[in-house]
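Of the protein chains in this complex, all but one are displayed in their positions.
Think of it as A, B and C in the order they're written, each chain with its own count starting at 1.
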Amino acid sequence: MNRTVRWKGVQTLKLWGGRFKTSTDVLAEGFTSSISFDWRLYRQDIAGSIAHAKMLAKCGIITQEEGRQLVEGLKTIQKEIENGTFPFRQEYEDIHMNIEARLTELLGEVGGKLHTARSRNDQVALDMHLFMKEQVAEVRQLVLELMETLVSRAEEHLETIFPGYTHLQRAQPVLFSQYLMAYFFMFKRDYERFSDCQKRTDMMPLGAAALAGTPHPIDREYVAAQLGFGQLYENSMDAVSDRDFLLEFLAAASIMMMHLSRLAEELIIWSSQEFGLVEMDDSFSTGSSIMPQKKNPDVAELIRGKTGRVFGSLVGLLTVMKALPLAYHTDMQEDKERTFDAIDTLKNCLKVASGMLRSLRLQEDAIAASFKRDYSVATDVADYLVRKGRPFRRAHEVVGKLVLYCLEEGKGLEDLSLEEFQKIDSAIQEDIYQVITPEASVRARRSTGGTAPGSVRKQIELGKEFIGREKKSF
Amino acid sequence: MNRTVRWKGVQTLKLWGGRFKTSTDVLAEGFTSSISFDWRLYRQDIAGSIAHAKMLAKCGIITQEEGRQLVEGLKTIQKEIENGTFPFRQEYEDIHMNIEARLTELLGEVGGKLHTARSRNDQVALDMHLFMKEQVAEVRQLVLELMETLVSRAEEHLETIFPGYTHLQRAQPVLFSQYLMAYFFMFKRDYERFSDCQKRTDMMPLGAAALAGTPHPIDREYVAAQLGFGQLYENSMDAVSDRDFLLEFLAAASIMMMHLSRLAEELIIWSSQEFGLVEMDDSFSTGSSIMPQKKNPDVAELIRGKTGRVFGSLVGLLTVMKALPLAYHTDMQEDKERTFDAIDTLKNCLKVASGMLRSLRLQEDAIAASFKRDYSVATDVADYLVRKGRPFRRAHEVVGKLVLYCLEEGKGLEDLSLEEFQKIDSAIQEDIYQVITPEASVRARRSTGGTAPGSVRKQIELGKEFIGREKKSF
Amino acid sequence: MNRTVRWKGVQTLKLWGGRFKTSTDVLAEGFTSSISFDWRLYRQDIAGSIAHAKMLAKCGIITQEEGRQLVEGLKTIQKEIENGTFPFRQEYEDIHMNIEARLTELLGEVGGKLHTARSRNDQVALDMHLFMKEQVAEVRQLVLELMETLVSRAEEHLETIFPGYTHLQRAQPVLFSQYLMAYFFMFKRDYERFSDCQKRTDMMPLGAAALAGTPHPIDREYVAAQLGFGQLYENSMDAVSDRDFLLEFLAAASIMMMHLSRLAEELIIWSSQEFGLVEMDDSFSTGSSIMPQKKNPDVAELIRGKTGRVFGSLVGLLTVMKALPLAYHTDMQEDKERTFDAIDTLKNCLKVASGMLRSLRLQEDAIAASFKRDYSVATDVADYLVRKGRPFRRAHEVVGKLVLYCLEEGKGLEDLSLEEFQKIDSAIQEDIYQVITPEASVRARRSTGGTAPGSVRKQIELGKEFIGREKKSF
Partner (left out) sequence: MNRTVRWKGVQTLKLWGGRFKTSTDVLAEGFTSSISFDWRLYRQDIAGSIAHAKMLAKCGIITQEEGRQLVEGLKTIQKEIENGTFPFRQEYEDIHMNIEARLTELLGEVGGKLHTARSRNDQVALDMHLFMKEQVAEVRQLVLELMETLVSRAEEHLETIFPGYTHLQRAQPVLFSQYLMAYFFMFKRDYERFSDCQKRTDMMPLGAAALAGTPHPIDREYVAAQLGFGQLYENSMDAVSDRDFLLEFLAAASIMMMHLSRLAEELIIWSSQEFGLVEMDDSFSTGSSIMPQKKNPDVAELIRGKTGRVFGSLVGLLTVMKALPLAYHTDMQEDKERTFDAIDTLKNCLKVASGMLRSLRLQEDAIAASFKRDYSVATDVADYLVRKGRPFRRAHEVVGKLVLYCLEEGKGLEDLSLEEFQKIDSAIQEDIYQVITPEASVRARRSTGGTAPGSVRKQIELGKEFIGREKKSF
């Protein structure tokens, strides 16, 4: 969107001024004006007005010639806005009034016919629906791109063994691609949530007028078809008072930001000198103004930090809507800035997250070395004992003793002699050594969804199919 | 759920105690124990364990006889819990360990085989999925009942004209049933959100073990079929670290509570002495301890107030999950209490809201009287002028002048003589008087979704079809 | 603050670029850059740098001449920014680097000496402290002005009886000034919270450098004195990692917005046609685009709605700071935009709330008429009976029966004959009629803090004293 908005001049007539005896307080005017942020809806507002004007003409509410003039005038205005020549005026409060006032300037009295059978209440609802339809679609595409990045990096790392953690303690070895595919499936659910949200965004409110519908013989289905909407709002009061399509988006965005914050946290921890598992590309890090050796994972930190503003936007709009009677209150004007910000934030985070993951390097040697004495194959010993007939709980206790012994002796499990093993449990045989390597551990976890290479390959296939199918749907 | 949990006795052995040299700090033990709230998952935990035991036997990981014993033991435990004879022990930390410890008490060493190829990480995930599947279904049924109440009251009030408000100012007359159907369509979207949430709840995590899957030859599809799950988690790390199905529920519940808070607010305002539009039944009001004439809409106030706790639960879990690395952290134990509370709160609010609406009485005489001099047919005059050829903006200005004149003269629009009308706009004719009654205003709004009786009847038909279709799906 | 920021030119050298081999990704650069919002700290940044430069010279870390040059250069830059001629560059990331780069452009190598014994970590902390000191003081002044408005309107309305509500039901008559003084005392607590917050804002972080202090012989007390700070941060790691002064401000602002939302809600309800108790001035209302008779309390609605964005900002920053290790992370850059927005929002709301209250008109005739048959003196009857010796609970029950009788007969309490009274309780005498007028009810409530005129006058005196004392403290 090109930010070519310009503020100029002052005109004093308010469009709704008939009933009022004194003019609006200057302070209050600045306070209630929304043009500084809702100008961003100009394309949607004009598209909606064009569809409305055509419908008015088609239904005989205005003449064909009037309809033609209105459409031409609106197109001229769109050009003016995009050229930066449009005379925005704060005292016209919002984008709708700015456009209508200009239309009347351009066309004379016929401009005053555009608002027939319409109110700002349904008009702004329409603009937001059109805007969100576009934006949610863009978000879905960006999520799909991020998922594609994950699949492609996962494919690349089908051989790379990586430490798996619980409680930030080394737990079991996993494939690095298993890690990546965990995020893939999280993001897939996010994608599906945005898709579900899109269904409830794809609803056409125009024709509700202020709250009760209109006595003019309008054709809402025609307007919906012109604008590509799948459904109509079936109740006029609901049409103008509903903002839950925005709340649903903000909730889905918050959940996705939460997911991104988890990924960011892991990358920050893994790129610490102590973990040393990955290296962020210089292009996604920044330096310190005083400590030149530092390579700070700023981009990941900022993704993590920006989670806060999206959560805050959700809380903000929930608060706005709490206990608001039907059908419209000016409180609802507060739906825009934070939603716009959440959209921009999420889209930017998705873009940089893709770039960051694409350029991420693994410290493969350090990773391989890190499995020495990390006891992350302990569970494999327990599972081995189960296969030798020990009940799991007993096996678990045996391994506890083995690890305790190792810690006291300063050894890894892989360093124990068979005698040492057998002193603690006689069921352990020579074949134990084939079980207690990271490679063997990973290969063994062939259960559906497990980390064995075959299982991960299957996940990748599922992932590719899903992406391919969804891409076609756009 | 029958709260028959009893706390008894103390046993000191921790199930995971092998590695530990000193016992857990008493304070820390109480702090980390979750049995005081997760006992509520006992049915799910036992059902999950039975399916797991059967699968272990079917796959030859334990013998058929062992499988049979485990299943019997688990059934015995369920009976003990429901009889109130089960010896809950806080030092066993959670419901899983309490049940397993008791199983071993009952069965001896075979009890220790149940946990083969499983971890508490996937076990608790399974329990929560089973629990939520049930709960979301119950919530959906309650939403449907509330929707049914609305439809039935709307049908009853297809003739009742009611003031429609924007900005809490009288705007235009509407049918009371139009108001009710606005809420119907809001709740329909809530219902659909819960349905979408249910899809992402209906996923089987067991078999992920701690985080990486298991080397035992398990059959996750079999477990899923036993428990009635539609899908498997495709990635083991995702299976144990995912809590977004809870967040999605909390978000949908928050949005629905927001809707309920709007309804509650309206009922509170409408039942004030000043508005006097509705009367709450005594059974949904309470009295004042000092002002005996008061009839306080407590139930509606409490619904409105309880919105806060559900919003808070959403924020709480978002906060918990923010920046949490994979795969499992004890922070995630905080997912339960608030989710349980949000479910209970929402279900109770849905039940009382249905009861409150069913017993709500309209103050029909007062409503009818209230349209005198309320100017809520002003838009009808503007629309009339448009039909007489005035551009809408001009018509709007004319009506502004008319209302201002009325206010100065202390008259309603319906009190003006034709001369008075024509002094302000000569286009106004005798037929104006047919336009400016509340009845005419409502009847005229025949646009799709508008408040004309035919339009509302169509909404009611859509509503009934939807309810009928969904009821069959349970 | 004059928004004269201009964006020009592009320079590619990063100030921290020494260690980096590839340049920052263009996308990532836009993502991490904060200059688009932190330019607003330019005055604070320059004031802090001037104090720092003087200190470096005073302590002999740089020469007196170098100090003088740096101070001059910084003053030149301030002029450039305020003239709109300053060459802001996004690739310099933030206001600190933009200023330092320009300083080096102006002064040559000596510019590079300014950052001695300093880091961006303590520099940005200083800027925010300076900024907040100013802003919290401004907020406190605006709160005081609002409190003054309340006191002055309360004085004006010491005779005006107004309905008092609980549960939005008429409860007891009160003075309108009692209502106003209730808000006065709420805002007084808000004022005190901001004062307490100011203590914790008035702390000087500079000298902490990156996190550990500096080996240069600096004089932090001198810098603090130059900048008017009352205290130093006593620990360098705390100095750079603390953001709780912002959180405390956001919490106090949220509580105050909650208070303002309550006031706004009351004004909205009171100015409905049904309540008809007050009339907003036209200058604080707006009209409807389709319903010309409407006078919408937009300003009050928007105050109420803006509560959401302030709550959201608080949640946002709490989320950002949750679980962030010491000492500095880029996440903390997210502290600015939302805090700036919360400050601007609160200040604007305070200003318009003052204006709105100053111009608010009471519908005195309608108010007086509204006490007919509203039963709001019922408690006075109960209290009368207590004085006649009835236990309160019994008196309460008697009044309940009286009101029920009235409702059935369509009468007010004031309409009952003495016989009717005595039929229900024989203790009632002729003097009952002196008790059951709104005037008598109000006059009787002489308890400290009660609504009797003398009590309210005392509150007003307390209020004036407080305002007078605080005003002197600025």
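Everything below uses one rule, namely that a residue touches a chain if its C-beta (ideal position, glycine included) is under 8 Å from a C-beta of that chain, and two chains touch if they have at least 3 such contacts.
Keep in mind that what you see is a predicted model, and the values were worked out from it rather than measured.
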* Chains in view touching the one left out -> A, B, C
* To do: Give the residue, chosen from C:A225, C:A369 or C:L404, that touches the chain omitted from the document.
  => C:L404
* Touching residue (missing chain; options C:E80, C:E93 or C:D380) -> C:D380
* Candidate in contact with the missing chain, chosen from B:L56, B:C197, B:A210 or B:I467 -> B:A210
* Quick one: say which of C:L27, C:M258, C:L362 or C:A427 touches the chain that got left out. => C:M258
* Asked: Just one of A:D190, A:E397, A:D425 or A:E470 touches the chain that is missing; which is it?
  -> A:E397
* Since one chain isn't shown, list which residues of chain A touch it in the complete complex. => 166-172, 268-269, 272-276, 287-298, 301, 315, 318-319, 322-323, 370, 374-376, 378-379, 382, 396-397, 399-400, 403
* Against the chain that's been left off, what residues of chain B make contact? List them. => 14-25, 27-28, 30-32, 93, 96-97, 115, 118-120, 209-210, 281-293, 295-296, 298-299, 301-302, 304-309, 311-320, 329-334, 337-338, 348, 351-352, 355-356, 359
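Convention: only the chains that are shown with their structure count from here on.
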* Asked: Taking each chain's centre as the mean of its CA atoms, how far is chain B from chain C in angstrom?
  -> 34
* To do: Would you please write down the residue numbers of chain B that are in contact with two or more other chains?
  => 166-168, 171-172, 269, 315, 318-319, 322-323, 379, 396-397, 399-400, 403
